[in-house]
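Mind having a look at this structure? Questions to follow.
All protein chains but one are shown in place.
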Amino acid sequence: MKTMELRVTVNGQPRKWSIGPGDLLLDVLRREGFFGVKRGCEKGECGSCTVLVDGRAVNSCLMFAAKVQGCEVLTIEGLADGDRLDPIQGAFLDHGAAQCGFCTPGMILAAKWLLDKNPHPSEDEVREAMAGVLCRCTGYIKPVEAVLAAAKQPAKRATRKREPAGVAR
Amino acid sequence: MFERVEVFYRPASVREAVRLLAGGKGRARIVAGGTDLVVDGDPTARALIDITHSGLAYIRKQGGGCAIGAATTMAELEESRTILALGGGILARAAATCGSIQIRGVATVGGNLANGSPAADLVTPLLVLDAVVVVADAKGRRKLPIAEYLAARGTKGLRQSLLVEVTAPRPLGRRCGWSFQKLGRTALDISVVNVAAGLQVDGAGRIQWARVALGAVAPTAIRAGATEENLQGRTLDAEAIAQAAEGVMREVSPISDVRASAAYRREMCRVLTRRALEECAAQAGCAL
Partner (left out) sequence: MTGRKVVGVNVRKVEGHKLVTGAPAFTDDIEMQGMLYGKILPSPHAHARIKRIDTRKAKALAGVHAVLTYKDVPRVPHTTAGQAWPEPSPYDTYLLDSKVRFVGDRVAAVAAESRAIAEKALRLIEVDYEVLPAVIDMELAMAPGAAVIHDEPDSTKIYDRSHNIAGYILREIGSVEQGFRESDFVVEREFRTHRQQHTPLEPHITICWLDPNGRLVIRTSSQVPYHTRRQVGQILQIPVSSIHVIKPRMGGGFGGKQEMLLEDICGALTLASRRPVKMEFTREEEFYMARSRHPQRLRMKMGVKRDGTVLASQLTVLATTGAYGSHSTTVQGNTGSKVLPLYRAPHMRFECHVVYTNAPVAGAFRGYGCPQGFFAQETLVDEIACELGMDPLDFHRMNVIRLGDTDLLSAQLGEGKEGLPRVVRSCGLPQCMESAARAIGWAQKRKKFPSGHSHLRRGVGMACTMQGSGIAGVDWASAFLKMNEDGSFYLQVGASDVGAGADTVLSQIAAETLGVTLDKVIITSGDTDITPFDVGAYASSTTIISGGAVKKAAGKVRAQVLEVASRMLDAPVDQLDCANNEVFTTCACRKAVSMTDLAMQAMYKEKFQIMDGASHFNTDSPPPFCATFAEVEVDTETGQVHVLHLASAVDPGTAINPMQAEGQVEGAVAQGLGYALTEELVLDADGRPLNPNFLDYKMFGFQDMPKLTTILIETDEPLGPYGAKSISEVPINGPAPAIANAIFHAVGIRIRKLPIRPEDVLRALHAERPANLDEEAMFAL
């Protein structure tokens, strides 16, 4: 099998990996030990594999790993600051928003994408932003409460820009 | 799934992308967002050409209308002022229904057209906007009306070409109305049926032109030509709308599948067309 070199920053750490040109980001991340990235459908339908690439929430199962060359990838493992949980993580615990927890990394990262962009979302905006993550346990009620509660906290997260150049607005 | 891919290219220009595609011996595949390509899992692909760095992500005003680069994402369409202002914002509205934020952040207009799904949601608004597609191959660039592109998409002439941009002409003056209607089974869904419509009325409330496009009810999205003709020149009222809604049912050829039966789809063409034309009428200032 042909291989290529991938240089990427994952959770703030520069990495240099050897990958197949057709490898998908989900497989590469799990192979490299980022088990918080979950495999739920491999078709972009469940959102369990959500990661942030340059601040943008994507399904890592649909993204060729070669595409993240030079990008910053954030997985759930990189969200907490040492022992200090991100407010979204804390809110998920306080509101009982994680049941089995399989969808939880995807949910939290989708919420992170939203709050970075829109720190005070309405409930509808939360539901829309999170809609790409399916959950079979919670009925979505407590996750929505948790994200709204996290949004009310004084925001202390680094905001990333996601606007690519060249788009007229 | 893509174990047999040998190389991943990231061309920095259209010219380079076209050259790589031509050199791919039929086994090179263009990747934009990858949301269709990866799901389909084409085992014959040996080279992947990522066009998201080829300068194709743009939305430009162009003589009142606009030009949209093929690699522009759904998310960019949704939020662009230019697209929101174009044709009542139906293209932006359609883009906002194309899957989750994870999908819409990477899925492109080019991929939506090139993939050729009959249910692709951008196609009906683009048909109603009379959009034109620009394609490029080793021989150069060509312009094609979107309907023609859809029909010829799979043919030899187009298979080796790159979709470069989509242009929509200037919206046509005052008293226009536009609508995009999508019926899914849940909030996030592939269209069971989708309908886009646009029209313009004169001072007397007569329809100067009308366009109706329907998706997921034929092998590709279609314009309802006969219905459009029947509308032209008529006064835009409830009866005209009802007749048009009946009319489209004769122009579609839906199939039965796990999403819906043909009969239901046909009936929904009626309902959605009526709703679309009613919305157009309201925008055009016609009381029904």
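Per-chain numbering from 1; labels A and B assigned in written order.
Basically, a contact is a pair of C-beta atoms (placed from the backbone, for glycine too) under 8 Å apart; a residue touches a chain by one contact, two chains touch by 3 or more.
Just so you know, these numbers come straight off a predicted model, no measurement behind them.
Peer 1: Can you work out which residue in A:A98, A:L115 or A:L148 touches the chain that's missing from view?
Peer 2: Once the missing chain is taken into account, the touching residue is A:A98.
Peer 1: Using the definition of touch stated at the top, determine which of A:V10, A:V28 or A:I76 touches the missing chain.
Peer 2: Of all options in A:V10, A:V28 or A:I76, contact with the hidden chain holds for A:I76.
Peer 1: Looking at the whole complex, which of A:M4, A:C71 or A:L134 touches the chain that is not displayed?
Peer 2: Checking each option in A:M4, A:C71 or A:L134, the one touching the absent chain turns out to be A:L134.
Peer 1: Using the touch rule from the top, list residues of subunit A that touch the missing partner.
Peer 2: The list for subunit A reads 30-31, 33-43, 45-46, 48, 75-77, 79-80, 85, 89, 92-96, 98-105, 108, 126-128, 130-131, 133-144.
Peer 1: Considering the whole complex rather than only what is displayed, give the residues of subunit B touching the chain that is not shown.
Peer 2: 3, 183, 185-190, 257-261, 263-264, 267-268, 271
Here is the rule we use: only the chains that are shown with their structure count from here on.
Peer 1: What whole-Å value do you get for the distance between subunit A and subunit B if each is reduced to the mean of its CA atoms?
Peer 2: 29
Peer 1: Help me check something: in the complex, which residues belonging to subunit B touch subunit A?
Peer 2: 1-8, 10, 31, 33-35, 38-39, 45, 48, 50, 52, 55, 57-61, 66, 69, 72, 76, 79-82, 99-103, 105-106, 187-188
Peer 1: For subunit A, which residues count as touching subunit B in their complex?
Peer 2: So the residues of subunit A touching subunit B come out as 1-2, 4, 20-24, 43-44, 47, 50, 56-59, 61-64, 66-67, 69, 110, 113-114, 128-129, 131-133, 164, 166-169.
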